[in-house]
Structure formats: C-alpha cells, structure tokens
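Just one protein chain is left out here, and the rest sit where they should.
Just so it is clear, A and B label the chains in written order, and each chain counts residues from 1 on its own.
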Amino acid sequence: MNSKTTNNIATGIIYVLVAAVVGILIFLLGYILITGLPHVSWHFLTSAAQSFRAGGGIRDQLFNSLYLLVLTLIISFPIALGSGIYLSEYAPNNWLTGLIRTAIEVLSSLPSVVIGLFGYLLFVIQFRMGFSILAGAIALTFFNLPLLTRSVEESLEDVSDLQREAGLSLGLSHWKTITGIVLPAAVPGILTGIILSAGRVFGEAAALIYTAGQSAPIVNYSNWNPMSTTSFLNPMRPAETLAVHIWKVNTEGVTPDALSISSGTSAVLIIVILLFNLSARLLGNWMYKKMTATK
Amino acid sequence: MQDYSFDKTHIIDIPIEKAMTTENLQVFYGDNHAMHDASLQFSRYRITALIGASGSGKSTYLRCLNRMNDRIATVKGKIMYRDMDINSPKINVYEVRKHISMVFQRPNPFAKSIRENITFALKRNGIKDKTELEERVESSLKAAALWDEVKDELDKSALALSGGQAQRLCIARCVAMKPDILLLDEPASALDPISTAKIEETLQQLRKNYSIIIVTHNMQQASRIADYTAFFHMGHVLEYDRTEKIFTNPQIKATEDYISGNFG
C-alpha cells in the first residue's frame, strides 16, 4: 500500500471519528429534548414533587438549585477573587507559591464525591449543621473554588502590564491599581468565568447528596424570614436540587413516572446550562465591545 | 562592535537650579549589571534627552528616577530630590510618583472614558470637587494639545483614540497630577511623524512649568527639543553636556560615532 492510499484511509478514519462524536452530541441533546420537553409544562415547573404517585413537579428542586447556586457564588466569589488577585498580582516566584498552585490543582482534580464526603464529615456531622442548604453551598464552594480562582487569575493576567505601570506611575497604591484599573479591565473575563462555573455548579449532584441532602421539605414561599424553619429562604433546611432529583428518582425506583420526570428534569437542567453557556459568550463579547468602543 | 573605553567620560555639572540628581546609580537585574555608576544632574524647567543604542540602559536608568524598577531590579546609589535620597527604603514611593511622573513608550490609557483617565488618580488623591476636576481635565488636555480634538467626546472610551491621541492623553494624565518632573520613555517611537510633531510641540509648551527628562532614539528630536543630552553606552553614561555641544563638538569618540551614524 503506498503512502497516498494510507493518507486517504487515515483521513477517512478521522472524518468518521469526528462524525461519530458530533453524532453522539446530537443524539444526547436530541434525546433529552425530545423525550424531556413534552413533560415540561407550567404545571411541572410549579408543583411539588411526589414520591409514590405520578404527576409530581419540580418546583422546589428548581428553586433549591437556584438558591444553592446563588449562595455558592456569594461564598465562593470573594474567596476566589482574593486568591486570584494573590496569584496574579502578589505571588512571589518561590516554592511556597508553587506549593499553593499545586494545592489548587489537587483540589480541582479531587472527585466531587470526595469533596461532598468531606463536607458531610465536617459540616453535617462535626459542626452539626445537618443536611442543609448551607452545608451544600459550602461543599459546592470547595468544588467551585479552584476553577473560579483560576479564571480570575487568568483574566487578571490577561490585562497588560502597561496598565499596572500606568496606575503605579501616577502614584496610585498597588492595591488601588489592582482594584481600580486592572480589575475593571478584567471584568469580561471574570464574568464569563463566573457564568461557566455557575453551569457546573448547577448540574453538580455528587457533592450534594450528603450535604444538602436528598429531600425537599415543603416550604412556604411567602415566608421571607430566613430564620424561620418554614421559610423558603431558610439556609438550614435540607434541599434536593434538580440534579439530585434525577439521581434519586432513578435509583430509588418508587416513583411510578420516574422516567418522564427524569427526562423533563434533564431537559430543564440542560436548557438552563445551555442558557448559561450562551449568555457567557454573548456577555463576554458585548462587554468587550462596550469597553473598546464608544460609550 | 568597536570597543569604546568606559574610563574616559565627559560629564558636566549643571550650573543652574537642579530638579534632581543621581549619584553613582547602579542597577542589577539579578546578575546582570545593567547600569554602572550613573551620576547626572538634571536642571529645572529644562528638557534633558537620554540617547544611546538599544539596550544601553536608558529605560533602566529612567525608571529608577521614580522607583518604577522597585519590583524588577536592585537599585544602588543615591537619587537626590529636594535634598532627600528618594532611593531610601524609608521613602513613600507613592508620594514620589506624584511628584515625578512617567509616560511610557507604548500609550497605555486605562480602559475608561477620556475624562476618567484623567480624573481617576486625582479622585484617589483626594480631589473631590467637581469644578476643580473639570478644570484639571480641561487644562491638562490643553497642555497636552489634545483638548480641541476631544473636548466634545470626553465620555468616549479612551481605547478608541488613535495612538498619537492616546499618548497625548497619557501625558495629560500625568500633567493633571501637577508633578514636578515628567519622565518620558520614547513617547513618540510608536507614532507617525504628525503625531510626533504634536508631542514635541506639547513638550515645548510643558517645559515652561515642568522639568522634563526624555529618552529618545531620534537624534533630530533630541537636537530639536532638548537643552541637555546624555549619551548612554552599554550601561555607562559616557557623555553629558549641553545639546549643541553634544551634537556639534562631542568630546568622546563613542558619542561622535553614534551621532554621525558610524557607530558599531
């Protein structure tokens, strides 16, 4: 066989492999949307879940997912911001910085179930928080920190050193230069990072089943007092999310319409995550245009 | 490259009032000894040009003068300003930079509006009064010969300015701080001839109120605008004198060769 033929065969194989991968994605999205969307109705989104009867909705799971996401971002963003600033602006080039970077890498490669178990051990058991939104948000924070920190760090590093020199040469403190000049210039990158991490957090389940728990108690959506046990804002109540819900109805096998509920929930989950990805892209482009062009 | 002696130098003292001086300034980038014993005096309200081949240490020297090398290099020797050695660790560098401000080779406006580019540092330094800020914006833009071009679009992003405009904005930004001394590192090297001419015009205007030290590669530029000129060669200052003297009657062979284009 001459090299020309080999070349053609190899190229052909590559095309087949690429087509297969695209096909897999189309199948996945198609399957989820085609089997799931018919079950997504206003009723499905706004009624409570049922354990032993068919026809349950995902109202509480949807709210829990969003609430957990917001809490997680509130806790993790300031820490990631501070750490990202440290790594990009202050970190000296020595062994300690190397160690810290390694630690962050280790954290990012830990299986999420291990992070969930750590949260369970420390917060649910040791600190007696019980299965709660707060414990879940903390576990998700640990899960989220390495990626968010890295995206903050990278966005800051993308800002040209010329900007830092400009600030410093005007007599601004290093800190003011960072917060007033470098950080605003890095906002598009940081925002994109936040939204992408939000997508990841939104779909995460393994870190949550033993921290936020697997039950969605009935809550009162008109009780705005976070201290009250029946309030939907109470951070100390257990909270099953959409992702955990899919896992649970499938593994427990007591819900008669588990299949349609899972497809519907998967569809909702995927659509929300697609929206996150899309908005990250659009927002990044838009902010970039806005910053470089006329106001 | 021909070896020029570092032993024979010709460096004059400034007879009139001085803006700042350096004494035996040495700079090390790690092991790289990039500047040897530079002792120069800069006169007040005059323009001093620093010339020399690429890599001769002009930027290195200039950046020491307002401590911009702090995090990058080790700087030894004295930098005297108002009878103080501002190279001492006890000195507050942020205050130093308010009095001795720098414009860089590549224009570096902030990703903010033209107005904010000027007011940002002013506000951080405690100037809150609206009319005072407006006044500084206008006067500094006028001083940098940019006012007429941008007065109607002060809220436009500074990133939309042309290179020459952006560089003048950077000069205006420094001027607005009302510093004592302006340091400029090849401010026109990235610009076209028309923008360069405008910047030179600007510097001639500023000379009335500021002491200016400018690094330039452009010999004509140095001879046009500078009162004094220093010639740098491989980390040494070989000659420092009045500009006419340097360009008509250099005392050092290296300077002569460099100016006549026979260098190397």
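We adopt the following convention: contacts are C-beta pairs under 8 Å (C-beta built on N, C-alpha and C of every residue); 3 or more make two chains touch, one makes a residue touch a chain.
The rule is short, and it goes like this: contacts and distances are computed from a predicted model.
The protein name that UniProt records for the chain not on display, among "tRNA uridine 5-carboxymethylaminomethyl modification enzyme MnmG", "Phosphate transport system permease protein", "Fe-S cluster assembly ATPase SufC" or "Molybdopterin dehydrogenase", is "Phosphate transport system permease protein".
Across the complete structure, the visible chains that the omitted chain touches are A, B.
If you put the hidden chain back, the residue from A:Gly171, A:Gly189, A:Pro235 or A:Gly284 that touches it is A:Gly171. For the chain missing from the display, the contacting residue among A:Ile34, A:Ala54, A:Val70 or A:Leu259 is A:Leu259, taking the whole complex into account. Only one of A:Thr149, A:Gln163 or A:Thr255 touches the absent chain when the whole complex is considered: A:Thr149. As for the chain not pictured, it touches chain B at residues 81-84, 86, 90-92, 94-96, 99.
Residues of chain A in contact with the chain left out of this view: 3-4, 6-7, 10-11, 13-18, 20-22, 24-25, 28-29, 31-32, 78-83, 85-87, 89-90, 99-100, 102-107, 109-115, 117-118, 120-122, 125, 142, 145, 149, 171-176, 178-179, 199-200, 202-206, 209-210, 243-244, 246-247, 250-251, 259, 262-263, 266, 269-270, 273-274, 276-277.
Throughout what follows, only the chains that are shown with their structure count from here on.
We define each chain's centre as the mean of its Cα atoms; on that basis chain A and chain B are separated by 49 Å. Chain A meets chain B in the complex at residues 160, 162-163, 165-173, 176, 180-181, 184-185, 291-295.
Contacts from chain B toward chain A in the complex involve residues 66, 68, 94-98, 101-104, 106, 108-113, 120-121, 124-125, 153, 155-157, 159-160, 170, 173-174, 177.
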